[in-house]
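Note that one protein chain of the assembly has been removed; the remaining protein chains are unaltered in position.
To keep things simple, chains are lettered A and B as they appear, and every chain counts its residues starting from 1.
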Amino acid sequence: MITALIRRLAEMVFVMVGISVMVFLIFFATPGSDPAARIAGRNATQEAVAQVRVDFGFDRPLPVQYVLMMKRLFVDRDLKSFVNRGQNVIPQVLEATPITLSLVFGAAVLWVIGGLAVGVIAAATQGSLIDRTLMVLALIGVSMPVFWFGEVMNLLSQARFHDTWLFSWVPALGYKPLSEDPWGWFKTLVIPWFSLAVLYIGIYGRVLRANLVEAYQEDFIRTARAKGLSPARVMLRHALRTSLIPFITMFGLDFGVLVGGSALLTEVVFGLNGIGRLTYIALQNLDLPMILATVIYASFFVVLANAVVDFIYIFVDPRMREA
Amino acid sequence: MTDATSPSETPAAAGTATGRPQSPFRRAMVKLWYDRAAMIAASVLVAIVITCLLAPVYAKYVSGTDPFRSSLSAKIMIDGKRVPVMAPSTEGLGLGVTPIGPTFGAKYMLGADTQGRDVAARLLYGGRNSLLIAGAATLVCLFFATLIGVTSGFFGGATDVVLSRFLDVLWAFPVYLLAISLSIILIAQGLTIGPFTIESGSLLLPIGIIGVIYVPYVARPVRGQVIALKRSEFVLASIGLGIPRWRILFFDILPNVTTTLIVFVPLMMALNIVTESALSFLSIGVQPPDASWGTIIQEGQGLLYNRPMVSVAPGIAIVITVLALNILGDGVRDAFDPRSKLRPR
Partner (left out) sequence: MTCLPTGSALRRGLAAAAGLLLASTALMHGASAAEDRAALMAAHRGGTMRLVANAAAGTIDPMVNYTSQFWQLYQSTYDGLLAFKHVNGTDAFTIVPDLAEEVPAPSADGKSYTFKIRKGIKFSNGQDLTVKDVVASFQRIFKVASPTAGTFYNGIVGADACLKTPADCTLKDGVVADEAAGTVTINLVAPDSEFFFKLAVPHASILPADAPAKDVGTAPIPGTGSYMFASYDPNTQLKLVRNPHFKEWNVDAQPEGYVDEVDYDFGLTEEAGITAIQNGQADWLFDPPPADRLPELGSKFQNQVHINNLMAFWYAPLNTNLAPFNDERVRQALNYAVDRDALAGLFGGSVLADPTCQILPPGFPGYKPSCVYTQDPGEAWSAPDMDKAKELVAASGTAGQKVTIITEDTAVSKAIGTYLQSVLNDLGYDTSVKPISANIQFTYIQNTKNNVQISISQWFQDYPAASDFLNILLSCASFTPGSDASINISGYCNKDLDAKMKSALALAVTDQAAANEEWSKIDAAFMEKAPLVPLFNPKRVDFVSGRLGGYTFSSVFQWLFANAWVK
């Protein structure tokens, strides 16, 4: 167990170093990426540009620059942006985190409940019209690009029907901190939550239904049903329990990826300044320190989620423990 | 659907052992043929592809405009009146210029975009690009995934360790961030490999990028399957008989992997269409003046309040296409590999 943990940790570190090196190299391979003139300001003299180059260490060999940057990111914790002079990147990432967490948490609650409901109801009414309708809806949910759905939601709630009772409560786009204005926080996030969750409700509902249907063919369920247990009890106590393992795996991975910044399309469409949007803007501006910070942060969550899922597996599934 | 599969049915892998690899394939095709939902989806897809291929015909004979040329000062006839395509506001201070809205006629059926171009015609041209990119990217992805997955699984050892770690790094890199970093660089400078140069506006770039980012999602299951096959009795038997490794690779392993790949095709296509549109939406996919469904949505974003149709129409096109691909994908999976729980993201 301990060695597995240590091995896992070593792997995590390896992957994160790999990613940061990759990002670093990609950056320096890009034309126009030399930030010296941008930092120096418009119409700066050649001397000013040269001075910036020396001040920021752009004249040093790449490996040295990489090590220095990592040191400033992790040891000194004062790595500064290339685009917004004097702006520390770590606080930026820390400030964006609660926004992304709020978005992903809320959406996760929605999609777990929704996914469970869709999967269980569809499996219970297998073959009926309800089942078919739910599965078609789930498939439509899976097929909609999230950014487009978000835009349509914006169109409806911010413009077309904003003045009607339906959406008059919807505040302007943007984020309100939970600590300052809990009700405002909730109101601004409801539509983003829903938009982000639709895709996952579809996926989870479909997967859960398939697993439940499969479970019903297993011997232990047949036994349970033969014993005369109520259908609800069979479903909730027996079938659902075994079917939840892949559900948990998927949830862990999806959650990690989203917290790591993959909710960026939702964040861009709804004007939420979360990690995804921060990364996207940093990439567009070729702001290397910010890119490094956000990408390392993102990969950390993805790798962590992978590891957690592995351990949960060992916990939940006794067969894995023995292996 | 899944429930139709009886558990007693022979899995695809067992079929090859008898030495008649075409038989399970044909059986699956027959099964697919009788899957009504899948066939409807397939027909819808064929219809979409044909419609999109007719884009030049539509532009020339129906809309009568060049969908790649700005027509900011053009005027068209509607109900016997000459109407400017780009109408300056006349109310109050007269701020802003609004493109013509949906006429539901032959010209500007879905309205004009900010450059005064016919959205309906662009939608068809955009569809060609979206489908082409998604299809080609699927092939790229499956090719590399097979190469990596089979190499890694079949040869094992150091090769496996290196390739698996490489996949790990790619895997942990959030897909969109990877795609964005690659796009931003490649679109800025194009790509030069040896004597070949891909220009920055080329469609090959989005194809390559989208193809590459999903490689781990396919390569991992392929690798797993190859490892399982290597341990299976019929391969062990072949090894025992002294059959050369390359023969085992090509005649025993690859045909079995192909089934997995076929199941992946429609699902990856669906995924790639959505990814392409997302990248284009972030303006790092297809480059102007070329269109794709994603770029049209993106260009329509600035008109969302006044002319929502510009953004809504391509979105609907995406939903219908992806939905059809997903339904077809379900059918293909049920027919070819009913036991698998493949779920590409």
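Quick note on the criterion: a residue touches a chain if its C-beta (ideal position, glycine included) is under 8 Å from a C-beta of that chain, and two chains touch if they have at least 3 such contacts.
Just so we're clear, the structure is a prediction, and the values are computed from it rather than from any experiment.
A.B. asks: Pick out which of B:Val46, B:Val97 or B:Ala237 touches the chain that's been left out of the picture.
C.D. replies: Considering all chains, including the one not shown, the answer is B:Val97.
A.B. asks: Touch as defined at the start, partner being the missing chain; which of A:Met22, A:Val49, A:Ala224 or A:Val308 qualifies?
C.D. replies: Candidates A:Met22, A:Val49, A:Ala224 or A:Val308; residue touching the omitted chain: A:Val49.
A.B. asks: Could you list which residues of chain A touch the chain missing from the display?
C.D. replies: Residues 31-34, 36-38, 40-49, 51-52, 55, 80, 83-88, 91-92, 95-96, 158, 172-175, 271, 273, 284-286 of chain A touch the chain that is not shown.
A.B. asks: Can you list, in ascending order, the chain B residues touching the missing chain?
C.D. replies: Residues 69-70, 72-73, 86, 88-89, 91-98, 114-115, 184, 187-188, 199-201, 283, 287-289, 302-307 of chain B touch the chain that is not shown.
The rule is simple: only the chains that are shown with their structure count from here on.
A.B. asks: In the complex of these two chains, what residues of chain A are touching chain B?
C.D. replies: Chain A residues touching chain B: 11, 14-16, 18-19, 22-23, 26, 29-32, 126-127, 139-140, 142-149, 151-152, 154-155, 159-160, 203, 207, 210, 213-214, 217, 246, 250, 257, 260-262, 264-265, 268, 276, 279-280, 283-284, 286, 291, 295, 298-299, 302-303, 306.
A.B. asks: Going by the contact rule set out above, which residues of chain B touch chain A in the complex?
C.D. replies: Against chain A, chain B makes touches at 2-3, 7, 165, 168-169, 171-177, 180-182, 184-185, 188-189, 270, 274, 277-278, 281-282, 294, 297, 301, 304-305, 308, 311-312, 315, 318-319, 322-323, 326-327, 341, 343.
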